[in-house]
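Reviewing the structure listed below.
Every protein chain but one is kept in place in this view of the complex.
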Amino acid sequence: MSNHAPIAPDASRSTAPVLAVRGLTKRYPGVLALDGMVLEVRPREVVGLIGENGAGKSTLLKSLVGLAQPDSGSIVVRGEEVRLRGVAHAASVGIGMVFQEQSLVPNISVAENILLGAEGAGVRGGLFRWHRMAELAQVQLDKIGSAVSPRARTDSLTFAQRQMVEVAKVLALEERTAHEPVVLLDEPTSVLEREEVETLFAQVRRLRERASVVFVSHRLDEVLEISDRVYVLRNGRVVAEVDPAEVDATDLHHLLVGRESTGSHYHDDAQQEPAGDVRLSVRELQTAGCDKVSFEIRSGEVLGVAGVQGSGREELCRALFGAMPGARGQVLLDGRPLRLDSPRAAVLAGVGYVPSERRTEGVVSSMSVTENLSMAHVGTVCRGPLIDGRRERELVDTWVRRLGIRTPSGDTAIGTLSGGNQQKVVLARWMVSEGLRLLILDHPTRGLDVGAKSEVYELIRELAASGCAVLLLSDTLEEALAMSHRVLVMKDGRITACLDAPRGGKPDPVAIMEAMV
Amino acid sequence: MAGDTTPHAPTRSLEPAPLADAPAPGAGGGNGDAPGTTSGRARATRSADVVQTRASLIALAVLVVVFAAISPQFRTVGNLQQIIDAAAVLAVLATGITFVLLLGAIDLSLPGVIGACAMTVSLLVANSRNTQDLGLLGIGLTILLGAGFGLLSGVLSTRLRIPTFMTTLGMSAIGLGIATILFAGVRPVVLDEGLGAWAAHRIGGFTVMSLLAVAAVALGWAIQRWTRIGRYAAAIGGAEDIVLLSGVPVARYKTLAFGVAGAFYGLGAVMLTARLGSGVVEAGAGTDFAAITAAVIGGTLLSGGRGGVLQSMIGVLALTVLANGLILTGVSPYVQQAVQGVIVVLAVAVATWPVRRRLGVVK
Amino acid sequence: GESSAEAEGEGSGSTGNCAPEDITLVGQVRNQTNPYEAAWLAGGDAFAESVGLEQQKLTYDGDSQQQQEQIRQVLASGDASCTVINALPNGDSDTTPIVNAADSADAWLVTQWNKPADLDPTEYERWIAHLTYDGVESGYQIAKALFEEMGGSGGVIALQGILDTAAAQDRFLGLQKALEEYPDIELLDDQTADFDRATALEVTRTLLTQHGDKVGGVWAANDDMALGAVQALEAAGVDGVAVAGIDAVPEALEAIADGSMTATVSSDGPWQGAVGLAMGYCAATGELDVASIDADDRAFFAEQFLITEDNVQEFSDPQLDMSEFDCDSLFSRATGPIAAS
């Protein structure tokens, strides 16, 4: 395999790469996750990685911190080939990673998390010196200008705060190694609100002053915005290396999916006016985090809910799904009252829910794709009380094909699928039921690649067309506007605005922003 | 496998908790104060700790009040001393087992370890069986032996990757075997003055033993709060795989935690022997469940990462008060056991009831 | 008998014809971790040695299931009809299955201590005998000794054994019997300490705080609890309280010698361990015809000895007198048939 990076004239070409990956191959049962991957990272640059779900991005990064052992190929750090034994070893050569799934210990302090395993002066004579710990951690937090208190307990932080802490933790590498570190960021933005993304980018730009960064995201515009160079991955290999200055999102999209992007991203033209009558009517819904909320959804309608962190929109969703013990209020589904005390009851009434915390709440990661998919409506594959294996496999095959889920087999443990593919399974779980009347989507496209996203949008359109009501919490305002017939805006647990968003006549984002903050 | 880590899963529940502004429990890993900005659900998780601790405190308070109301003897200073003395051994054992429970592991080795240590110490200090008279040295050696047992449990669990339930259960059998061999049919009576004094001699109304116990608990608390063994134990219990990701030698610190626990069991065995006046093989019978129950009632969860030495002490006191109070209030011995069981559940349930929904997943 | 109906034909009968060397001697007790049962097994070893055999020692940690499993296994492996079992059933309920198992396998069986009242050895061909001690009597004797020590008046606290054992219940009856004879003695409280030393210690201390110096004596259903009580009294700095127990474990004897205990009752463990095997050995070799044993001796109370400071020296190191195990003097210690309680 050629040991020089793909052609692309570039200013910093002269400087020797900090990190070079040569012909890396990694096979998982049924999947070739990495297939002769070749790329390099140069000093003080931000390298963007894009690729479909399952393209091998996470696997690559994991191999770079010794968490996945490549079957063949080599990793060269500052000219020396290394066989990384694990995170600690990778750290010792200056490579650190912020994981796609956050990895901080919840029940200890921020300072401990940042210095975990490398307390250095924080521990003297075997005894923790808390003030020193705080000081040392503060040094790292200052690097990224984070206001988080090093003494705070980690599980008391917001998601965004925790992410800052992770970056700070990675930066602690500097003191540990003589060299500038290489920081790997796996989809750091997928769960962030826009303004949080801005802060993160600010951090990344600072980082570039003292380190090299590898940045994975499915939001092409972000990648273009922050990267100096972008590698496009497909099926475990680099299919292109591009200069952000020379391309735009659509070109990337093309490179990415390898085919013309069909129709418009959001399938706007598929938006039909909701014909049906009121499907869900909510009167004075009262629960922790949102008080006296009232609204209606008609069947075939997509109702977007916009709002910032803590606006109470997530609590609203969970309450409607019976997952918010103590929720009160008059909720009618097709005129019949809906139990608010039991998810079970909600499901039986024809409600579906896709939670945002996919890994801990969406899937049972050690159970099979099949089991996860048929989990909610296992009745549909039962003959009498018994599960009909054949019927179940047919069902799964159908949906795996329909949503293009990349999995070796239905027996594969879902935890081993790429994030995006896990999400598709969760969606399928609800779609299998004919009786689905209301689908509650909490950040359904989080972590999905552009292709998958637009497939999901298509599915949402289809669902709506088929008369199902959809309650949609979006990653981005843009998404909410594009997909919804109406958009509710929530603030501090109350509805502050409700705008119509008919095809063609989408409201002005600015108006919504104002209502949100 | 990094992709599968579930950092906040253990402490996730569905509902924001008004309770969140309550301070984190002292030993619960909350060194210090929470920042202003906190997300609803994250807050609920932390307050679960507070809830647990508060619940057990209330339970203890309720027990004390009720018994004090019913029985005049319960209110006496003498009985307070008696309760403290009675709690001494359990307190030391519970302190030890807390380190194991923090890991999210379990330890059933107490009966064996205590049996072996009890026989050892009674044969090392001046006794009726042999001419040994090592005094304090003998006690020290015994505590080391306890630590040895703990380390062995730890090594077996981490190196062979066996559930601690099994390794410690086996270790218990091994310990009892050793104890039985040492016993050899003749029970060694302790003649050592110093050791005898632990149980008999009183300072300010409290036996030497109780004071030793208090010191031991304090030590245990310090270990938990200020040493890697303690802090890592909590972290490992919180999210073992992440700690591993951070390059901490998890296996080593797990093993060490077991070692610390073992040392406390050793001390507990010495105290029991001092109290019984001779080496008794079954001295540790039932202590495993007693210690675990105490810890759990106190809010040190079996799932790991939550609670701590101080919380466990609440449980120890609750159990001791209960046993003591039931006798003093003249409950018939035939139903005492049953009553005790019901009260334990009721106490925890009632104390938890108003906030049960904030507790999220309870195993 | 309903169960002897199950006995298979060959090898049965009330006399054996086993060659001495073919005989398997099995002694089964709860565990070897207390002096009493250790002494029992030692006695069994001594007898086995005297006839040139070895005793197979079984201990089941007070676990009824394990006891059953062991018995079943012993009988299922080896020539049962030349197997002699001298067993201490964990509780009354465990005797029936042991007897049935042994009976249907034609093994020679002697049981001690625990037996349901309705179960009668005379209905079986090879269940040679059940011997036990009159718990009421033991409880009564130590109670009297205790009350005398207290000068016939004052308050006592009672430490009961594991409540659902016949031993605990009978001994307590004995105490109550004695109480009737001593009107000035008041039973302040009775609690169970499960025959366990540590438990007894805690319970005693609590009772002391409750009844203070009203306590003049502690009646314990066995020596372990008595010794626990002695410890409790020392720890509480209380003296002048009389303590009595049952079993005559070495420590108790020392305690009696140095005056910290008043009385105990000896059942002579070594003898129990030996005599059971001796009976089986004699029957298996044919020297003893089970059918010809006097019915009163098939289920009898054995002689027990009250030990106080006057006679403690004689018991401090028990010697086995092998002549007691000649096939014709096996029942010399029988004091009469078990009174149906």
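Letters A, B and C mark the chains in the order given here, with residues in each chain numbered from 1 onward.
Rule of thumb we're sticking to: a contact is a pair of C-beta atoms (placed from the backbone, for glycine too) under 8 Å apart; a residue touches a chain by one contact, two chains touch by 3 or more.
As a convention for this text, contacts and distances are computed from a predicted model.
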| item | value |
| --- | --- |
| Protein name (UniProt record) of the chain left out of view, among "Monosaccharide ABC transporter membrane protein (CUT2 family)", "NADH-quinone oxidoreductase subunit K", "Sarcosine oxidase subunit beta" or "Multiple resistance and pH regulation protein F" | "Monosaccharide ABC transporter membrane protein (CUT2 family)" |
| Which displayed chains the unshown chain touches | A, B, C |
| Absent-chain contact - pick from B:Leu169, B:Val208, B:Val309 or B:Ile327 | B:Leu169 |
| Absent-chain contact - pick from B:Val77, B:Ile203 or B:Val345 | B:Val345 |
| Contacts of chain C with the absent chain, listed as residue ranges | 2, 31-33, 56-66, 68-70, 72-78, 91-94, 96-97, 100, 116, 118, 162-164, 169 |
| Touch residues of chain B, complete complex, unshown partner | 1, 4, 6, 9, 12, 14, 103-106, 108, 112, 156-157, 160-167, 169-181, 240-241, 289, 292-293, 296-297, 301-302, 304, 334-342, 344-345, 348-349, 352-353, 356-357, 359-363 |
| Interface with the unshown chain - residue positions in chain A | 28-30, 321, 323, 342-344, 346-348, 353, 355, 360-368, 370-372, 375-376, 378, 382, 385-387, 389-390, 392-393, 408-413, 416, 429 |
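Criterion: only the chains that are shown with their structure count from here on.
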| item | value |
| --- | --- |
| Of B-C and A-B, whichever chain pair has more C-beta contact pairs | A-B |
| Chain A-chain C separation of Cα centroids, rounded to whole Å | 72 |
| Mean-CA-position distance for chain C and chain B (Å) | 37 |
| Set of chain A residues in contact with two or more other chains | none |
| Residue list for chain C, restricted to those that touch at least two other chains | none |
| Chain C-touching residues of chain B, taken from the complex the two chains share | 73, 76, 78-79, 82, 85-86, 128, 176, 179-180, 183, 185-187, 189, 199-200, 202, 207, 272, 275-278, 280-283, 285, 323-324, 327-328, 330, 333-334 |
| Chain A to chain B touching residues, read off their complex | 58, 62, 67, 86-88, 91, 99-109, 112, 116-119, 123, 126-128, 130, 147-149, 151-153, 155-159, 161, 288-289, 309-310, 315, 318, 323-326, 357, 359-361, 365-366, 415-416 |
| Chain B contact footprint on chain C (complex, rising order) | 31-35, 38-39, 42, 160, 163, 189-192, 196-198, 201-203, 205-210, 212, 227-228, 230-231, 234-235, 237, 249-251, 254 |
